[in-house]
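Missing here: one protein chain of the complex. Every other protein chain is in place.
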Amino acid sequence: MFELGVVYRHINRADRQATDALAPLGSATVHEAMGRVGLMKPYMRPIYAGAQVSGTAVTVLLHPGDNWMMHVVAEQIQAGDVVVAALTAECTDGYFGDLLATSFQARGARALVIDAGVRDVKTLTAMNFPVWSRAISSKGTIKATLGSVNIPVVCAGMAVQPGDAIVADDDGVVVVPRAQVPQTLQAARDREAKEGAKREQLAAGVLGLDMYNMREPLTKAGLRYID
Amino acid sequence: MFELGVVYRHINRADRQATDALAPLGSATVHEAMGRVGLMKPYMRPIYAGAQVSGTAVTVLLHPGDNWMMHVVAEQIQAGDVVVAALTAECTDGYFGDLLATSFQARGARALVIDAGVRDVKTLTAMNFPVWSRAISSKGTIKATLGSVNIPVVCAGMAVQPGDAIVADDDGVVVVPRAQVPQTLQAARDREAKEGAKREQLAAGVLGLDMYNMREPLTKAGLRYID
Amino acid sequence: MFELGVVYRHINRADRQATDALAPLGSATVHEAMGRVGLMKPYMRPIYAGAQVSGTAVTVLLHPGDNWMMHVVAEQIQAGDVVVAALTAECTDGYFGDLLATSFQARGARALVIDAGVRDVKTLTAMNFPVWSRAISSKGTIKATLGSVNIPVVCAGMAVQPGDAIVADDDGVVVVPRAQVPQTLQAARDREAKEGAKREQLAAGVLGLDMYNMREPLTKAGLRYID
Amino acid sequence: MFELGVVYRHINRADRQATDALAPLGSATVHEAMGRVGLMKPYMRPIYAGAQVSGTAVTVLLHPGDNWMMHVVAEQIQAGDVVVAALTAECTDGYFGDLLATSFQARGARALVIDAGVRDVKTLTAMNFPVWSRAISSKGTIKATLGSVNIPVVCAGMAVQPGDAIVADDDGVVVVPRAQVPQTLQAARDREAKEGAKREQLAAGVLGLDMYNMREPLTKAGLRYID
Amino acid sequence: MFELGVVYRHINRADRQATDALAPLGSATVHEAMGRVGLMKPYMRPIYAGAQVSGTAVTVLLHPGDNWMMHVVAEQIQAGDVVVAALTAECTDGYFGDLLATSFQARGARALVIDAGVRDVKTLTAMNFPVWSRAISSKGTIKATLGSVNIPVVCAGMAVQPGDAIVADDDGVVVVPRAQVPQTLQAARDREAKEGAKREQLAAGVLGLDMYNMREPLTKAGLRYID
Partner (left out) sequence: MFELGVVYRHINRADRQATDALAPLGSATVHEAMGRVGLMKPYMRPIYAGAQVSGTAVTVLLHPGDNWMMHVVAEQIQAGDVVVAALTAECTDGYFGDLLATSFQARGARALVIDAGVRDVKTLTAMNFPVWSRAISSKGTIKATLGSVNIPVVCAGMAVQPGDAIVADDDGVVVVPRAQVPQTLQAARDREAKEGAKREQLAAGVLGLDMYNMREPLTKAGLRYID
């Protein structure tokens, strides 16, 4: 499952244009468009509010307390990538700070998604480099053990293949398998297209009960109103 | 205890004027005024800082992963209400987003208090619709199972009756039983009235030890100073 | 270990100038300078973003649900101190609010670090009085049981002696033993001095792999690149 | 909601015979018979495996770190009661040990259900006095603050009225409102009566898919089999 | 990633003989033999102590609060299988009890590994049907939504393919990818073969420091002994 000590240099990235078009749709719409799957666990939180990105995953598998492979993955970053860092066991240490962020940003990375901790969050915020993580911690790491780069990983409960599309915003992080990016984009756009009209109606006081024709199925299910 | 599949249309709401007057006093002062009870668990956090509201509770009981009843409760909202959503089992799914918020806001709701997750928090923040929740998550829900509306519920460890007053701010969420709203308001105001003078003294360097006459009871309790 | 009911009036504080010079270096750099130790658990979070302080510890040991000793410790505060509050058992109650903050600030305290909850966070933010805590909660406390002031405590997993230096920012809280403050400051400055040049190189696209000469040790450790 | 400092001496207990008959049915069957409600949170665990009890609730509300009211509630115990102890804030201290258990047992209590910690679990096990709790801890408590006895409480997320029936076993703790005990007993017995035949069929290799006629609804819902 | 509403009838199972030979080696030895990977998160605990099994995975993906697919997966069980149940979102409900266990056992299943809750644990223990789960809970589930059977899943943080070997005991649950079962078995046996001699030496008082020749590398790393 987990090959240790390997770096895959060539990965097939999801279609760039389609991947980029996912960001403005947001994680919730994309997740619904996929059939309510693909979401990392909700403990993954952004280090600052408001960032909304999509990109192609380059993956890295790390050991607890050891960030050596973060330097190895940096070399594999291409413009438009999002680094997805998974751990072999739970850890909240600060694997990533402003120096690595400078390097990642210089290589074209759009964000880091890491199932561990980060630090220098004030500087990262000033740099406008978004991170989704399970913790914020000053705890330093060592450089002693090999993990891997661009192998399939499990990050925050979700399987990620190198090249998959990642969509992340204030609501969470969604993984879209590479092959499903085009149809997911289409489904998400369709979904959003319908939302404008709905929002208008709801703002005018129309109830979802009526707009979605729920009254009959609710009655059938046995709902009783008591005055 | 929990009736399933019922909607109570008529509830007795706490006195509007007294309820509205609780917001500026804040959750901490109101909680103290009640005798240090009534507070939901501290995992209930606002989705953005600074909101401070009070209102009358309309309650809804939800099943894990199912937000059908959120549409049912929308119809029961009156201006000045706060929707209090309880769960039959722990769940962090995103039960509520910008469309439901549009509907709730159009019906006059002031806020949502939910023992589960919400999504579209960026839009909710822009809409100025505050939510106190246990999680933020893109995870979508289905519409398949009946819960109930306006029955007594337990939300984040606190029993809530429909019509009770809710006070929520950055410090947490407090439930004031309907019948106790007037005397709680009075007690909270009394409490606050005394705080101004105290704050001035403390700012001038007077110690609480002296202001509250604690030195004698501390000595009696056996406190020893060592030089 | 824990003496109960005692207040040590005279403690030896870490060198003021050296302690003050730690703040701008930040918790991550100071923690690394100490050899990657000294950090409190990452559940300790600031109540607002951006505060960055250092100061000398005055310590207080509290019982669950009882903040009596917070008034006792107030008297022992000197300008430049950071109050470190430890608990005899886990508790998230709101031990500290705007009145105590007014008093602490008047006495010259720079911050509170507390392994429990705080309240009035909106006012504390407006007062610019930073707190690092494990929780935010309106829950009030009583004044019934003696703890101690200026004894050695364990706060959020870290042993703290009165007079130690505390460094706290968005990344966490670090404890520097009094005797180690000067050499820690030197080591932290050395560390930071080197970071500027590194940051420039990384921003120019140089890889950490090359800058830190990691390629050879990685190969020795068995790293394989696959095309 | 929470009256502090009161002891209700007279409560209406659920029907003794019906309450006693619930124990052998177990918490899962009773919970299903109620319509899948009434269950305390699953963090409530028995201190030893195998105990299976039912009884009528006498309730006590405690403050963090203070077990004074445990002695007050002891006097209100009648034979066949289960003491249900709720807390005004989260706490894992050891409120109950072998001395109190001796007293409770002498008064006729069948068990303790407590949303906090217990201690002396080895002795309690030897005494055959079962406890369901959120924690096991040696941490001692003080006797300083008034709570209440036999008021409505929320214990481990579930509202409990004095006199309700409690069913507890290795699977958890269920609360049956007093008025619903007879019909819940009937529904639980009906449910169990059908289980014997089902178990036999399943043991013989019959599938639930066929026994419950699930194949058609699954197909209708869109289930596809792929060879 | 997650196909919903599909059942794969034909999967390639890991070699039966090699899979069966993994059980007596135990999860720790197998995990080490794989290079310290493959372990599910340690919150997965057995419902009773002492069970030690290995088998081939049939997988099922479930929605929160819905156990419909447990009946669907039952039909796909073959003798020697271990059912691995993953969830689309965190849930502790009791998805599995004595009736389903009777069915699973009749179909030849050796165990259930589920990232959710189970119930009827007393009966399951008596039946000698082991379960590794994240929770024990009476909470019932509904049968309303399609998941899938025999698709790749993530269970307790670990990716599992249908047909992989599962090794579970008191120490945890390990997943061995199907193709790696033979060499993992060999490596685990080699590892164990060496342990007997080591155990004897250590029992005789020989230190690991000497047996593993650690003194020199420790000195090189800078270890200092202080008398």
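Just so it is clear, A, B, C, D and E label the chains in written order, and each chain counts residues from 1 on its own.
One rule holds for everything that comes next: contacts are C-beta pairs under 8 Å (C-beta built on N, C-alpha and C of every residue); 3 or more make two chains touch, one makes a residue touch a chain.
All figures in this text were calculated on a predicted structure; none of them were measured in a lab.
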{"item": "Chains in view touching the one left out", "value": "A, C, D, E"}
{"item": "Given D:R13, D:K41, D:H63 or D:R119, the one touching the chain that is not displayed", "value": "D:R119"}
{"item": "Which of D:T92, D:Q161, D:T184 or D:Q201 contacts the chain that the document leaves out", "value": "D:T92"}
{"item": "Residue numbers in chain A that touch the chain omitted from display", "value": "63-66, 89-93, 139, 142, 144-145"}
{"item": "Absent-chain interface as seen on chain C, which is shown", "value": "1-2, 4, 35-39, 41, 88-90, 152, 154, 157-159, 175, 177, 180"}
{"item": "Residues from chain D at the interface with the omitted partner, ascending", "value": "5-10, 48, 68, 70-72, 74-75, 92, 94, 97-100, 102-103, 105-107, 117, 119-122, 125, 135-140, 142-143, 145-146"}
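Here is the rule we use: only the chains that are shown with their structure count from here on.
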{"item": "Matching chain pair for A-E (criterion: over half of the contact pairs shared, by residue number), options B-C, B-D or B-E", "value": "B-D"}
{"item": "Homomeric contact chain B-chain C: same or different residue positions, threshold half", "value": "different"}
{"item": "Pair sharing more residue contacts (C-beta pairs) when C-D is set against D-E", "value": "D-E"}
{"item": "Cα-centroid distance, chain A relative to chain C, in whole angstrom", "value": "31"}
{"item": "Separation of chain B from chain D, taking each centre as the mean of its C-alpha atoms, in whole Å", "value": "28"}
{"item": "Multi-partner residues of chain D (at least 2 other chains)", "value": "36, 39, 89-90"}
